[in-house]
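As you look at this complex, bear in mind that one protein chain is not there, while each of the others sits in place.
Up next, chain A:
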Amino acid sequence: MRRVVITGAGTINALGRDVATTLEAMREGRCGISDLKMRDLERLAIRIGGQVHDYVPEDRWNRQQIALYDRFTQFALIAAEEAIQQSGLSFTGKLAARSGVVLGTAGGGLSTSDENYRTVYEEGKNRVHPFIVPKLMNNAAASHVSMEHNLKGPTFTVATACASSNHAMGQAFHMIRSGMSDVMLTGGSEAMLCFGGLKAWEGLRVMSKDACRPFSLNRNGMVQGEGAAMFVFEDYDHAKARGAEILAEVIGFAMTSDAADIVMPSKQGAARAIQGAMTDAQLNSDDVGYINAHGTGTAANDKTECAAVADVFGHHADDLMISSTKSMHGHLIGGTGAVELLACIMALRDGVIAPTIGYEEPDPECALDVVPNEARDAKVDVVLSNAFAFGGLNAVLALRKFA
């Protein structure tokens, strides 16, 4: 089997418009969650989110492009551009044919659906713009990334709710490891912070009105975010031959289904995915120094996740660090695992563990080292990234420091 390394990263999210700014915010424990700005806000009960403020698509694209790019596509294109630039790759000939895109998203072009439902239902118009379908489709972002960068190999979108980007990156990893592709652009993008998107989440009664406080006893729910992160996954020999800078190595992946409940998480399902990723990477439990948690800040997730980690790691659970950066950038739903992978890379490369901010009171049911409120310097060689979705779908990645 081939080795898979990461040679480029890009992002846009509430913490920053690029990787450097985002990592700086994570190091400083800065909160990107703020008052939402959107139409009909007064009709929402939830008015905070990890929103990308003061974002002007016209600064980057012309009218014809914007007519085709939903907000989630724009985010994906911005993140992909940065990642490819860092990798130094340009895709022509055989490399183009052996490179593709696997993108995670849950809502796809939800903002486009939302706006156009308004047009036909609320405003009673009988005509919509001709490109609504290619703009809202879930694969639009993956396709535009492939078109923009001439990626002609396998390209598709993965939708597994909150685990979408981990599932996507897992597919990219498998495709390179097995020899199907040499380079894959992968990650996730989400732009669900629109009126309809938030209204639907409000209905579930799991959203916090004030802050995302994962693992804290007084946590009272999740906070939505938006944005994207994309990575260049590359065959190690290919990267080595061209002298590329390697950010980290992807060494394992596993996915499981709880096959139990459409919303309530299962400790067993999560534990099987964590154990599976470690087995795939041929790791012992004491190899793992840091876990980027799913850590949504809901009652159900956080205690289930901590119990799963305790089950898998036994005594070592007390020695490892586990933090949730959702406290800073919010829950990007289908894009969340991708932004969180940035924290994993920072842990491996820079020896900085991103904190769980907003942490106020210990919860005996989440009695792990959650790196409360302040980033920590620590040398770690192996990290895991957890994602556990509605529908009981779990996906865990394992990464190793590239030395």
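Everything below uses one rule, namely that a contact is a pair of C-beta atoms (placed from the backbone, for glycine too) under 8 Å apart; a residue touches a chain by one contact, two chains touch by 3 or more; residues count from 1.
Here, contacts and distances are computed from a predicted model.
When the unshown chain is looked up in UniProt, the name that turns up among "RNA polymerase sigma factor", "Menaquinol oxidoreductase", "Sugar ABC transporter permease" or "Acyl carrier protein" is "Acyl carrier protein".
Of the candidate positions A:63, A:127, A:205 or A:379, contact with the hidden chain is made by A:205. Touching the chain that is not shown, out of A:34, A:65 or A:220: A:220 (per the contact rule at the top). In the full complex, the hidden chain is touched by chain A at residues 45, 203-206, 208, 219-221, 262-264, 298-300.
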